[in-house]
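For this depiction, one protein chain was excluded, whereas all remaining protein chains were kept in their positions.
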Amino acid sequence: MDALQYLENFLQSLVAGLLMGAMYGLMCVGLTIIFGVMRVINFAQGEFMMLGMYFAYFCFAWFGTYAFFGGLWFPFFLALLAGPAVFLVGVLLHRLLINAVTGRRGNKLEAQGHYAQLVLTLGVALVLQNGGLFLFGSSPVSVANELSYSAWEWGPVVGDRVSVFVNQAQTISALLALVVVIGFAMLMNKSRLGKSLRASADNPDAAIYMGINVDRAHRLAFGFGVGITAIGGGLLASNAPFQPYIGTEYVIIMYAGVVLGGLGSIRGAFLGGLSIGVLQQVSAIILPNQLQNTVIFICFLIIILFRPQGFFGNKDRTA
Amino acid sequence: MTKPVLLQLDNICAGYGEIDVLQDISIKLLEGELISVVGPNGAGKTTLFKTISGIVTPSSGQIHFRENDLLGVEASRRAHLGLAHVPEGRQVFPSLTILENLEMGAFAEKGRAEFKENLEKIISWFPVLGERREQLAGTLSGGEQQMLAIGRGLAASPDILMLDEPSMGLAPAIVDEIFERLIEIHRTSELSVILVEQRVAEALHFANRAYVLEAGKIILSGKPEELQNDDRIRQAYLGM
Partner (left out) sequence: MSSVRKDFLHIGLFGLVYMILALLVGNSYYLLIMTIVPVWAVMGLSWNLFSGYSGLVSFGHAAFFGLGAYLVALCMVVWDLNPWLTIMLATAVGGLSALLVGIPTFRLRGHYFALAMLAYPLALLYIFEWLGYQEVALPMKREMPVLYMQFENPVAYIALALALLLAALGITSILSHSRFGMSLLAIKLDEDAAEAAGINTLYWKLIAITISGALAGAAGGFYAVVLLVVTPLAVFGMLVSAQALIFAMFGGVGTLWGPVLGAFILVPLSELLYARYAADFPGIQGVIYGVAIIAVILFAPEGILWKVRSILKPGQFRMLGSTASITDLEADESLLAVSQSGAGEKILEVAGVSKAFGGLQATDQLSFAVKSGELLGIIGPNGAGKTTLFNLLNGFIKPDKGEITFQGQSLMKKRPNKICAMGIARTFQVAKPFTHLSVLDNVVIGAYVHTRSKEEASRHASAAIKLVGLENQCDLPGANLTNKELRLMELARALASLPKLILVDEILAGLDPDAMQEMLLVLEKVRKLGITIVIIEHSMQAMVKLVDRFIVLDHGALLAEGRPEEIVKNPQVIEAYLGKKWLEND
């Protein structure tokens, strides 16, 4: 391979990384909002992503043929719809389970109480992924359509040989991810609801003094968090096949992004997810495929051990 | 002319876990009054406020706010009834701007309805809050944060303002300024105030009535002039 070919590979990976990274970034935003507001590490976040994927898959299988938008655009619409659907699941789950061990109640639990929410979400993850196996089956499925296999050619960029192929489905997904993130950031920054969630995150006691129902704020934050990650899952679903266990590897990818960006910051989480996407794709040029995720995990360990506050953390604008 | 009772605590015992920090506390606040609760560290002043706000649940006793039985009201609903708690150590929302902090102060219905007028008033009392309204509260100095915390309380258009040690950790000049403002606000708006303070002189000087809290019990109460001459106060603080 000559230098130009390396360049082409690199550009190709970079573009793919940015597109994948935008989707990871979206999922990271979902995770970080839960941590930011509730100080809860949600182990089951990957499983909510999985739920978003299967939501898109089943809706597509059932209604795909009648789709108003036609088969091409319908998967993306369903991905967005996965948000509200999983939001409801999250709100329900928070009311039934999570609420019992977080916030002020969690503080009352003795000794291990500190970890009660961590272990509880681990239990939820186990039930969801294994229950998923029962409900959805173990064979990989996908919501791929023509767009998933089509690409725009960009170039030639350098000389007459180096051109980059941009996957169409990924591009649409990445743009949608960006729109959702910006929309959500505006909700958090501009609306009264968003401000009250941030106030609850900053100081739950003081938020109560203001008349904010902190339990409700937590419930909404949990719903938003899992809903947003589910949209990310729905968008990824048109990309690659998946099965019910897919959550486990993605939960680390998400945490890597979130920790990279500084726990609790929306902007940081998105940039962190974006960086992880790029890292994953670019490392694939020199490393074997199986080690892609290992690179991410090792990266994650290095970040968390040496710079746990992250790199993109914008201390003053946390949510 | 007797003013109506606004807030009344009867025989409150409260604390954390099994041990009561507050023992048999009875306190009364009349409409338009400013009362002070003074006492050394660890006497239970902050616990008293947390009990009124609903963060701490008393083991016995009653609290009435106007005709409402306050203990039957969930903590986050109490602000909606007209209680504004300016907590110890300010506790502003650091990642929100000044303006956003004030908006959160006006979270309950009444404050929201009157936010525009209140904002103007707050800014006229504490001009620095107006000048820096887009600045994040976490980057303010201690004195500015205290002003913001008070402004945030006022933004609720409350019936009662509960001030927990507004002088804590602040330089004397700033404390003087804050107290001056508080008195101005109390006089012009006829706002009812409960002030918890360790700076006895100011706390007594401005109050209509005062209570002395020690080791969880009210050991003295009455008019400031009477208390000022009581040796027990001087002794409690200076040991002389």
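Each chain carries a letter (A and B) given by its place in the written order, and its residues are counted from 1.
Here is the rule we go by: contacts are C-beta pairs under 8 Å (C-beta built on N, C-alpha and C of every residue); 3 or more make two chains touch, one makes a residue touch a chain.
This is a predicted model, so every value here is computed, not measured.
Within the full complex, the chain left out of the display contacts the shown chains A, B.
Screening A:Q5, A:N130 or A:S191 against the full complex identifies A:N130 as the residue touching the chain left out. Check B:G42, B:P127 or B:G222 against the missing chain and you find that the one touching it is B:G42. Only one residue from A:F58, A:F297 or A:F311 touches the chain missing from this view: A:F297. Take subunit B: the residues that touch the chain left off the picture are 17-19, 21, 40-44, 138-139, 141-142, 165, 167-172, 175-176, 198-202, 205, 214-217, 228, 234-240. By the touch criterion stated above, the residues of subunit A touching the omitted chain are 41, 97, 100-101, 109-116, 118-120, 122-134, 138, 244, 248-249, 252, 255, 259, 288, 290-291, 293-294, 297-298, 300-301, 304-305, 308.
We take it that only the chains that are shown with their structure count from here on.
Computed centre separation for the pair subunit A/subunit B is 43 angstrom, with centres defined by C-alpha atoms.
On the subunit A side of its complex with subunit B, the touching residues are 192, 195-196, 198-199, 201-203, 205-214, 315-319.
Listed in rising order, the residues of subunit B touching subunit A in the complex are 53-55, 74-80, 84-85, 87, 91-96, 100, 103-105, 107-108, 136, 138-139, 152, 156.
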